[in-house]
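Left out: one protein chain. Kept in place: all the others.
For subunit A:
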């Protein structure tokens, strides 16, 4: 039996029907992948680890058919290793934030939830990087400013407002620190003049 949707990461059938089942990228939607992964973690963590290693082994094998693509596969593997390291560091940070938040709400957070949120945060960070880069390029700039990052949150007005107030606070703090520096330097000048 042919599965209707092929989960690209796990190389198995995808359990969830997505809005556009005929599109080839249907399984790349974050919702689908995350739900699938949630159920999988809840069922069996060990099997998950085995399947992940299997998938990682097969993916470069599939990609590296010709000689020219072997180098690409190597680069892909190196990038994947780096990404794994970053994902682990992010997961640590997410664990600390979630445990603190859970304490505030007076509840404990289950492990699969934390892992899923960490994965989502990583994917959000990737999306954020892509969007901010596009916005900066669109404005003809070579570096990313605060406004680019705030623009990426345009889907939610409330979120944008929160980020704007945060950015204004940051600007205020920077101005205050730079004024203090200027005052210090002007005091030094006065002392020199007096002497």
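One rule holds for everything that comes next: a residue touches a chain if its C-beta (ideal position, glycine included) is under 8 Å from a C-beta of that chain, and two chains touch if they have at least 3 such contacts; residues count from 1.
Here, contacts and distances are computed from a predicted model.
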Omitted chain, identified by the protein name its UniProt record gives, among "Tubulin epsilon chain", "DNA primase large subunit", "Protein Abitram" or "Centromere protein X": "Centromere protein X"
Missing-partner contacts on subunit A, residue numbers: 30-31, 34-35, 38-39, 41-42, 72, 75, 79, 82-83, 86, 89-90, 93-94, 96-98, 100-102, 105, 107-110, 112-113, 116-117, 120-122, 124-126, 128-130, 132-133, 136-137, 142-146, 148-150, 152-153, 155-156, 159, 162-163, 166-167, 170-171, 174
